[in-house]
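Only one protein chain is missing from this complex, and each of the others stays in its spot.
For clarity, chains are labelled A, B and C in written order, and residue numbers in each chain start from 1.
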Amino acid sequence: MVLLEFSIYPVDKGASLSPYVARAVEIVSQSGLPYQVHAMGTVVEGEIEPLLQLVQRCFDALKADCDRIECVMKFDYRRGRSGALASKVASIERQLGRPLPKTP
Amino acid sequence: MVLLEFSIYPVDKGASLSPYVARAVEIVSQSGLPYQVHAMGTVVEGEIEPLLQLVQRCFDALKADCDRIECVMKFDYRRGRSGALASKVASIERQLGRPLPKTP
Amino acid sequence: MVLLEFSIYPVDKGASLSPYVARAVEIVSQSGLPYQVHAMGTVVEGEIEPLLQLVQRCFDALKADCDRIECVMKFDYRRGRSGALASKVASIERQLGRPLPKTP
Partner (left out) sequence: MVLLEFSIYPVDKGASLSPYVARAVEIVSQSGLPYQVHAMGTVVEGEIEPLLQLVQRCFDALKADCDRIECVMKFDYRRGRSGALASKVASIERQLGRPLPKTP
């Protein structure tokens, strides 16, 4: 399984990006894949193909009315791993011996 | 104020990265800046200079025993904004009219 | 048309990454899409779907023998634009009134 983090937004719509980010998050939500939203992007877990198709659907949804779009993506694959959306942070907390602040 | 997200890790230490990530998170924690950890990185809020110095301290801490290090950073500045660590996700939730899943 | 930049590499194979990067570049080369290689990644131009499928093929090729893989991607879309692989840098040069250093 792969963890994919991405953020996608237009640059031709002014400084307020949340309506466009919300549109992408809604598409992620409808995918049924486990995901989490934080202040700088969305993290989704799944197989590589549905994850990349999900980014494409978000892009298509913005392209409908945006003339310039930027997207930053990062993915992390570890053989045999699943549930990494929760286990990666838990593993850092175990290393440090205490809970860490997360998105409120 | 700036929101900076980053992840930093060695590529010469094998597949298990959490001891190195924990070392960086400890440095972020000691900075006193507001921060959050998620499955793909750490988000910190502050002025640009202390944020970049923080990344440098994390790098220096890994350089002590790592021969190859990769770091991905992304920052977002909006004039007059503070408290964005919480308010950006809240603003997406307001757009969608419901709470969103976050790092557990 | 979209410009996609990406870099993909294992973290479980030690500090020398070029054999794995070369494997990905070979796949990009065989795609027939226009591309350029620089010191930190590869930039490819095309429609979004074949570009994302190309990243997936590179991932599949590394997954064959790598247990942990990181990938960073960034894409830029501008409506009606093509040939941006060359025109974006040319446009900066026009702004500055002089040629810029490029990958040798």
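Here is the rule we use: contacts are C-beta pairs under 8 Å (C-beta built on N, C-alpha and C of every residue); 3 or more make two chains touch, one makes a residue touch a chain.
These numbers were taken from a predicted model, which means no experiment stands behind them.
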{"item": "Touch partners, limited to displayed chains, of the chain removed from view", "value": "A, B, C"}
{"item": "Hidden-chain contact residue, picked from the options B:L17, B:A39 or B:V55", "value": "B:V55"}
{"item": "Residues from chain B at the interface with the omitted partner, ascending", "value": "48-49, 52-53, 55-56, 59-60, 63, 67-79"}
{"item": "Residues belonging to chain C that touch the chain removed from view", "value": "3, 5, 7, 15, 18-19, 21-22, 25-26, 29, 34-41, 43, 72, 74, 76, 78, 84-86, 88-89, 91-92, 94-96, 100-104"}
{"item": "For chain A, the residues touching the chain missing from this view", "value": "9-12, 14-15, 17, 67-68, 70, 72"}
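In this text, only the chains that are shown with their structure count from here on.
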{"item": "CA centroid of chain A to CA centroid of chain B, Å", "value": "15"}
{"item": "Distance between the centres, which are taken as Cα means, of chain C and chain A, whole angstrom", "value": "21"}
{"item": "Contacts with two or more other chains, residues of chain A listed in rising order", "value": "72, 74, 76, 78"}
